[in-house]
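Missing here is one protein chain; the remaining ones are kept as they sit in the complex.
Just so it is clear, A and B label the chains in written order, and each chain counts residues from 1 on its own.
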Amino acid sequence: MSLWMASSNLDNAASLLHHGGELIGIVAFAASGALLSVRRNLDIVGIVLLAAATALGGGIIRDVIIGKTPPTAFTNLWLVAAAVGTALVIFVWQPPARLTRWPLDVTDAVGLGLFAVTGTVTAYDYGLAAPSAAMLGLTTAIGGGIIRDVLSGTVPAVLRSNEHLYAIPSLAGAAVTAVLLHLDVYRPWVGLLCAGSVTVVRIASLRYGWHGPRPWYTKRERPEES
Amino acid sequence: MSLWMASSNLDNAASLLHHGGELIGIVAFAASGALLSVRRNLDIVGIVLLAAATALGGGIIRDVIIGKTPPTAFTNLWLVAAAVGTALVIFVWQPPARLTRWPLDVTDAVGLGLFAVTGTVTAYDYGLAAPSAAMLGLTTAIGGGIIRDVLSGTVPAVLRSNEHLYAIPSLAGAAVTAVLLHLDVYRPWVGLLCAGSVTVVRIASLRYGWHGPRPWYTKRERPEES
Partner (left out) sequence: MSLWMASSNLDNAASLLHHGGELIGIVAFAASGALLSVRRNLDIVGIVLLAAATALGGGIIRDVIIGKTPPTAFTNLWLVAAAVGTALVIFVWQPPARLTRWPLDVTDAVGLGLFAVTGTVTAYDYGLAAPSAAMLGLTTAIGGGIIRDVLSGTVPAVLRSNEHLYAIPSLAGAAVTAVLLHLDVYRPWVGLLCAGSVTVVRIASLRYGWHGPRPWYTKRERPEES
């Protein structure tokens, strides 16, 4: 943290805001993992584990990659508590199947935006160059969801042929954050703005069916063993 | 190791016991990976690789997370030899398909118990706090099996809706170990007792169909793309 405080001229409020964002992102991703578990009819252990893996996985990968070991997720028990608590709330509430669809998309989108920004800030403040920090922001943002999908036996959303904008807004948010940090004009409220935009674009892409460009070769083969 | 010797007031016998447990856990998990490979009709390479990934994967993840690089699995060739040797024995013995079912469950349960304890001890003695050590014990215990299942294209046992107690006994064993270490009253034979209990509970849960609580929403949907 000291490094973070040092490199970006922000006060405690900023730091709080940054960690608030990270915490909200963890809650959002934990909810997405827990909702998916409920849809998969997993028991409480599966719900807690998948929620924790989704919420903390991206940050753990980021910390391991930048060499910040042990990762915050294993040292700051508040983060773990947030993930597990969210999972337990959803377990107790037990949303009906239909309610596990759009809230899953929304919570996932919120986490996507917040982690793209906080992941970039964390990596940059740990001393990485702006481009590397942006790549790590993207990794943090999509890492948890990829772990969630791989563990639950589905192709990661970001790699599905029918997928909408997911990595693009997230990378854009991370890149903008990295540039702002590099120019030393990053401010937490700008970061939250970035995160919000990513979330909005992601949800809009789901709502309006936006897609990334795709090779114009139309015949859809069923996935086959490579 | 020196660190381990230093921080926990145990003699060489204890150290031997600790490493004996780790070695047995590696053999057990390697057997579970090899048996699964035989059932999948993989060739010798697949058997050896899946056995090694199952037996060493959890420890590698633990070491990478606590920052102990390169992981013991890459520096202590005895561990690799144990995993590969076990795989070769099973390859030569070539158990019939029906024999690959319950031995797989038993070996997996033995590895689960031993790694929950040794993983916690390793992390704690590397300097992590007791709660973090317990989490890493759980990670070590279930990591190898998760890698085995993901690599062989099945949803990890711990995340299957029909799964029995798996993570719960393992986490309990890790937690007890962590508490004992924290109170500085951990003794190797207690550790082995912990490991044994985890194994027994796991096998009993398979035998008697114990489950963790599950959202009372009965209709089972087939897993669908999230």
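Basically, a contact is a pair of C-beta atoms (placed from the backbone, for glycine too) under 8 Å apart; a residue touches a chain by one contact, two chains touch by 3 or more.
Every value quoted in this text rests on a predicted model; they were computed, and no experiment measured them.
Residue in contact with the omitted chain (choice from B:Ala55, B:Ala157 or B:Ala172): B:Ala157. Contact with the chain that does not appear here is found for just one residue of A:Ser15, A:Asn76 or A:Ser132, A:Ser132. Summarising the interface, subunit A meets the missing chain with residues 64-67, 128-129, 131-132, 135-136, 146, 150, 154-156, 158-161, 163, 165-168, 211-217, 219-221, 223-226. Contacts to the hidden chain, counted on subunit B, fall at residues 36-47, 49-50, 60, 64, 67, 69-71, 74-75, 77, 80, 91, 94, 96-97, 104, 148-155, 157, 160.
In the analysis below, only the chains that are shown with their structure count from here on.
Inter-chain centre distance (subunit A to subunit B, centres taken as mean C-alpha positions): 28 Å.
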